[in-house]
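Complex shown without one protein chain; remaining protein chains in place.
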Amino acid sequence: MIRRLLPLMLLAAAPLTAQQREVRAMRAAPDAAIRLWIPAGMVEVEGWDHDSVEVRATAAKGVRFDGGGSPDAVKFALEKLRTTDTLLPSAQLRVFVPRGARVWIKSTTAAVEVRGMAGELDVLQVTGRTVVRDAGGVVSVESIDGAILVARPTGVVRIRGGSGSARVEEASGTIDVSLVSGNLLLTKNTRWSASATEDPGPPLQGRVETVSGKVYFLGSLGAGGRLEVATHDGLVDLQLVGVKPPRVETAVASATVAPALRGADPRNGHFVLRSFKGAVNAAYFSGI
Amino acid sequence: MSATQSLSFQPPRRREVPIDVTVRRAQHGDPDAFARLYDAHAPRVHAVCLRLSGDPAEAAELVQDVFVRAWERLGSYRGEAAFGTWLHRLAVNVVFQRGRAARRRRQRVAVQADLSHDPPPMAAATADPALGMDLERALAALPELLRQVVVLHDVEGYQHAEIAELIDAPVGTCRSHLFRARRLLREMLS
Partner (left out) sequence: MMNCDDLDRLLADYLAGRLDDPTAIALEEHAGGCAGCAERLEASTRLPLALPRDVAPPAAVRQAVLDRITASRSPARQRRWWVPAAIAATLVIGFAVTRPASKSAMIPRSANPAAIAASRADGEFTRLDAARREIEAALRASPGDADLEAALARLDAQRRQLANIVMEFES
């Protein structure tokens, strides 16, 4: 037990006091809970196939880097050495975590980039950008006005945002996106010319809601996919490509929907669009 | 201590006021406590909203928004000012945010050349001849921007720099607005 705790104690006792690089490592369970509080700067998190956590940090002068925990629950945070400092504590962090870890990141203005996670990811942001690539598990990003990109997620994606824009590329699981004035761009199966022969992978399922944010979709949901979009007055623009047209149903004031989409078979993909007073466009380009 | 350090700027230490027990209760989610806060502060908040908007119906909606926002933000109140002051600031911010949103909407629709030709909206609603009402009516009849500037400066005691930030204009413009507002008021009241 002592041996297990020793590295943690060292970790907690050795703050960064000057601009310098630091590398710290500790053992961690494959599904450890890891919490990071990085107010400013940048944090890159990468899932790896080791049962350990490694942190490579470059912190600004006047910032202390603190952390500790057990192999099941690890926590790192930046704090100011002097409370009179007028800047948010800032650092550049690279963090390697077990692929199946449950990672929670809180940031005010820091850029957050995450790659290769299969566990759970929870990002809480004010204004920094968040990029998540190739996540397999549950991805949740909450941000007030930071931009969000989630690329190639295969599990569940949940986005809650205010004015920041969000982009979800090639999702093949479930998405649940709620934005106020931020715009959303969704792309899926955009290599449409090959879609007749190539296995498109699992379809996209989910729902999207905005108040005034515009919702753009490009590509196709895939057979069996379904997307519900609800907005107050944001434009909804679908550029649908694929061999077979998906069904598009609308409950909106003004809609321009390609005729082929109105009566199409919902098994090819099914869009249900609701808008209080926004416009809807749905165009369809069949594969040649 | 070196000379540089002794000259370095230190923000004045804020004196925090003890947080009232009703506020504390409301912060913990007690709606009854919040209702008591409403009762204590709504008339002040309403007066501000009424004078800045010049429209009783809009003022009633603004009061709602201010208190809903206050409820959502109670957690951030740390006693850095009296609760009434905090709420007052919040009210002014809500009024101006809404004004900005409305201006954007108007710009999109591109209508109405000049607001100053709108009929004074409050004139009909307040038939009470009590003292001060002439002044309230005259204020309501001012063009929106001029009304806001004169209310903030002469009634609420704001500095030009603060007002300039709220109305998103240079301090000089803000001063000329004040002079023009006062002149129009003098003309209406004489």
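Read from first to last, the chains carry the letters A and B; within each, the first residue is number 1.
As a working rule, a residue touches a chain if its C-beta (ideal position, glycine included) is under 8 Å from a C-beta of that chain, and two chains touch if they have at least 3 such contacts.
Source: prediction; values computed, not measured.
Contact with the omitted chain, checked across A:A25, A:V126, A:A151 or A:L185, is made by A:V126.
Chain A meets the missing chain through residues 8, 12, 33, 35, 37, 39-40, 66, 68-70, 72-75, 77-80, 83-88, 90, 104, 106, 108-109, 124, 126-127, 142-145, 160, 162-163, 178, 180-181, 209, 211-212, 230, 232-233, 251, 274, 276-277. The set of chain B residues touching the chain not shown comprises 11, 26-29, 31, 34-35, 38-39, 42-47, 50-51, 59-61, 63-65, 67-69, 71-76, 93-94, 97-98, 100-101, 132, 135-136, 150, 154-155, 172-180, 182-183, 185-187, 190.
Just so we're on the same page, only the chains that are shown with their structure count from here on.
With centres taken as mean Cα positions, chain B sits 38 Å from chain A.
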